[in-house]
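The complex appears here minus one protein chain, its other protein chains still in place.
The letters A and B name the chains in turn, as written, and every chain counts its residues from 1.
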Amino acid sequence: MSDDAADVQRVLAGDVDAYAALVDRYYDRCARFAVRMLGNRDDAEDALQVTFVRAYRALDRYQERDRFSAWLYRILVNQCRSIAARRAHREKVFVREEALLLNAPDRSTSWTGEDEEFVQRVLSELDPLLREAFLLKYIEEMSYEEMSTLTGVGVSALKMRVKRACDRLRERWERIKHD
Amino acid sequence: MTDSDQHPYVEWIAREAQRPVVTDQAARERIMMAVRAEPVPVRRSRVWARVFEPRSFRVSPVGTTLLAAGLVGIGVIAGKVVNNRDVRPPGGEPSVSVAVQPRLPVSSSVVDTVVKFVFVAPQASKVSVVGDFNGWNATTTPMVRTPNSAVWTVTLPLTTGRHVYSFVVDGSSWIADPAAPLAPDDGFGHASSVRIVGRGSAL
Partner (left out) sequence: MIQLPTTVRFRAYRRVSTSLLAVALCLSSARIAATQEPDPLLRLDPSSRFAVDLMLDSANAEHLPTRPLVSRALEGITRKADGKRIVDAVRKELGYLRTARAVLGGVPDDELSAAAAVVEAGAKPAQLAAFRTRHKDRNDLAAFTYWADLITRGVPAEDASSAITKLWQDGADDATFYSLWKSVQSDILQGLNPGAALQNRIRAPSGKTPPDGPQESQSQ
């Protein structure tokens, strides 16, 4: 039995605090997806809060054969979509100062605040569905099958979205180069 | 990013995006606070597990005699199976009476009540019960024909509360229980039957 399944068992047996182990195991990774997807910390934290609470409520449906992470991500992806849809009418929420705070310090390589601000801006310019597919494929490194189960979208449609995301990013680079 | 022909710029974006983000311990604590305020999730499919395990349970003396006498459970109208007009059976009397008034005592420690399903189908070669207690699986709960009769029965433990079910005749015809209240059409063109279990009101 995986660690995840064992922790789920403990929670269902009444040990609520065992859920903290699951939160700890997945929070950072989910946070990274939510921030990259939504572009700002506040929305990301909202998404994470709802995701983990909903996942808790739905534990009675979790089957050991499911990968907990896939199951959790399904809720997370859905939650990010809801939040993105709700703020569709608001102006672009990406803020420079926010971006500087988003990434954790990484002493191993030199990076500049400008780099990750830039990356986040570029990602935020992608259409949400393309961004989502790109993130799942290249940041979460999921297989297309996993992505399909998670998003409810067919594999070929997902491949198309990922390809288009890469095309957009490349186009953007071409534009910069020629500016 | 494993695509060998991926553009270096796109690879760079992906690499940067893979960096971890700052997370807030307070946010995690808020999650646990919210979680602690929730009711503990209960695995509902445990209900289904019961159905497959050999069980022993307590039945009061009154209950056992009622069980043995076949007075607990759903009655049936003898004769043809469907809700048709021709209800009067050849003998003039229903072959099994509907039991409602005898209340099966349910002790507080027993969550399940034993319930008997009865169905009359003289022409059938096999009958089963499908319902929310067995995932509507037509092979899980076959009924047994009483020798030399048209009566099919099965007995199983059901949890207290409301259950929806139907009979499946010869693997394909879904027939509602003629002696039980109907549930509205399920969205698949069929009205199932309702069984209420426990709480002193046995239908």
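In the analysis below, a residue touches a chain if its C-beta (ideal position, glycine included) is under 8 Å from a C-beta of that chain, and two chains touch if they have at least 3 such contacts.
No experiment lies behind these values; they were computed from the predicted model shown.
S.K.: Which of the displayed chains are touched by the chain that has been omitted?
M.R.: Checking the complete complex, the chain left out touches A, B.
S.K.: Of B:14, B:32, B:127 or B:156, which residue touches the hidden chain?
M.R.: B:156
S.K.: In the complete complex, which positions of chain A touch the hidden chain?
M.R.: On the chain A side, contact with the omitted chain comes from 9, 12-13, 54, 57-58, 61, 63-66, 74-75, 78, 148-154.
S.K.: Footprint of the hidden chain on chain B, which residues?
M.R.: Output for chain B: 43-61, 64-65, 67-69, 83-85, 87-88, 93-94, 98, 100-101, 114, 130, 132, 134-142, 144, 155-157, 161-162, 164, 174, 181-188, 190-192, 194, 196, 199-201, 203.
The rule is simple: only the chains that are shown with their structure count from here on.
S.K.: When the centre of a chain is set as the mean of its C-alpha atoms, what distance in Å lies between chain A and chain B?
M.R.: Chain centroid spacing, chain A to chain B, equals 38 Å.
S.K.: Mind pulling up the chain A residues that touch chain B in the complex?
M.R.: Residue list for chain A touching chain B: 11-12, 14, 16-17, 19-20, 23-24, 27-28, 31-32, 35-36, 45, 48-49, 52-53, 56-61, 101-104, 106, 111, 115-116, 119, 122-123, 134-135, 138-139, 166, 169-170, 173.
S.K.: So in the complex, the part of chain B that touches chain A is made up of which residues?
M.R.: 1, 6-7, 9-10, 13-14, 16-24, 27-28, 30-32, 34-36, 38, 40-45
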